[in-house]
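A short worksheet on the structure shown next.
Here's a slice of the assembly, chains where they normally sit.
Chains here go by letter, A and B, matching the order in which they are written, and residues are numbered from 1 within each.
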Amino acid sequence: MIISTIASHSSLQILLGAKNEGFQTRLYIKPRRKAFYSSIPLVDELVVTEDMARILNDDGIVIPHGSFVAYLGIDAIENSKAKFFGNKRFLKWETTFELQDRALEKAGIPSVEVVESEDVKPDELYFVRIEGPRGGSGHFMAYGRELEEKLEKISEPYRIERFISGAYIYVHFFYSPIMDRLELFGVDERLVIADANKRRPFKSLPYIIVGNKAVALRESLLPKLYDYGLAFVEAMKELERPGVIGPFALHFAYDGDFHCMGFASRIDGGSNASHWYSALYWGKSMFMGERIAREIRMAINEDRLEEVIT
Amino acid sequence: MIISTIASHSSLQILLGAKNEGFQTRLYIKPRRKAFYSSIPLVDELVVTEDMARILNDDGIVIPHGSFVAYLGIDAIENSKAKFFGNKRFLKWETTFELQDRALEKAGIPSVEVVESEDVKPDELYFVRIEGPRGGSGHFMAYGRELEEKLEKISEPYRIERFISGAYIYVHFFYSPIMDRLELFGVDERLVIADANKRRPFKSLPYIIVGNKAVALRESLLPKLYDYGLAFVEAMKELERPGVIGPFALHFAYDGDFHCMGFASRIDGGSNASHWYSALYWGKSMFMGERIAREIRMAINEDRLEEVIT
């Protein structure tokens, strides 16, 4: 059995997991990225191509990640005959404000406050979020008095949120249909260009993500987050059958209360930061990519593979 | 043999350690936290109750952590007949400025400068610390000119410290009576709400702790910190017999010099962030919770359990 993915985002941990669980691996990769990925002895087959869409005809089990929608488009993925780990139709839920809102409302997870243009006050801070997951690029923070001028330059759909002065945390979950268990895998903080303000007089800077850093969240905050995770899984069972299969992440601003900013409807890049909660479930810590391969292995062993692929 | 604790603060790593060392586990837990903790296959017995004081009659070995004093009170703990890992009477030493000062002075560890109200200067920054460990809640930073108004709203004991512009680091130690060895386990940085200033124009924000992040401290700073740890262990041997047993943490502001801000007289929540120095002592990295269970196991094997419980 072959596990296939695209060389980017979280493919390293996907490869690591696949080899740990005894699978063959196939990696679709752009030519300019070849030196790095070919130095790693975890790839059995390297498909060097500019055309990432070739993975849509792959004959293995395809593990989607955060670069898939950008490279391939939602429609091509949903219409593909390739076997995807997880629920193919769940992938689109992170891509629009409308679907995000519907999922979070159904789950009863409190969201950041969206502000209408007419309610903007000149001296308050706002956060402008561009629709779709784009690695933070395009999002920005501004005072109300600056908004009109800045918004004129934006051509994509966006919305204005109340800026929250707090910690921004990204919570990684894995829902296992095979074990019927939700696992809380870890929490990370993004490192973004705007964090440069920790060493300079304040300046408005881009929110482009540079990397991720593991956070050991205060333990007393975890039960609430786990409840949100459970509620999300339940909501998606109704909204997009058969619901969530495998990894997802909920994104929160926390200022004493949790305010959900969105979610990842697939493995989140923040799971590249190593965290240890998986040891609570599995005796040793493992990456989300390893957990995915474990789920596939268990499904195969129990002859239930069709329950984890679509 | 059963290891018991309360579901909060650092109980996850305590459970992990207990199972690793072959103990049964018992967890006292509030009903609203049940979903998360019952998803984790490390708990043999879940005591779901609103009354955490039931742990004071537990017949296993109780591992106290940072939520115990808040939930149970010092007196109830000291008068409890339950067997506590560590020195029950050491727990109170972090709870008042007076005891903290006495311990640090005895150990010769340099402290942050406390400023008297009459010496406050209008344009300098100060840090107001509320007595007792409270997850940072209530502490605040202010200019001298703002102090009078802000202090009027405070009903708890507090003190005014010189604000230190530096790194705030939390150093985790384990003193083993069985091996007569002090182990330096790791260092963390707190993630607090006030850190939101790394992405916004400065605003005074609460110091509520959200989580912890591991820091690999510059190696040349470790020997000095280890000496402080040794001095602390020696001081407590005289101040509160039999002294420290097991985990404690020293909290420092570092601006080129170390200024001690206080300590944790039990496992510190910052040990939830994974660090690797334990591998120096034990061949593989382990959490403080695992180290505690290891100490109990060694004590049982050498028939010296009474040396590590009170």
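Note that in this section a contact is a pair of C-beta atoms (placed from the backbone, for glycine too) under 8 Å apart; a residue touches a chain by one contact, two chains touch by 3 or more.
These figures come from a predicted structure and were not determined experimentally.
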item	value
Complete-assembly copy number [criterion: all chains share one sequence; 2 shown]	3
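We take it that only the chains that are shown with their structure count from here on.
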item	value
Chain centre separation in whole Å, for chain B relative to chain A (CA means)	33
Residues of chain B that touch chain A when the two form their complex	8-12, 15-16, 32-33, 35-37, 39-42, 67, 135, 188, 191-193, 195-203, 205-206, 208-214, 269-270, 272-274, 287
Contacting residues of chain A [partner chain B, same complex]	125, 141, 163-167, 169, 181-184, 187, 189, 192, 194-195, 197-198, 202, 213-223, 226-227, 230, 254-256, 274-277, 279-281
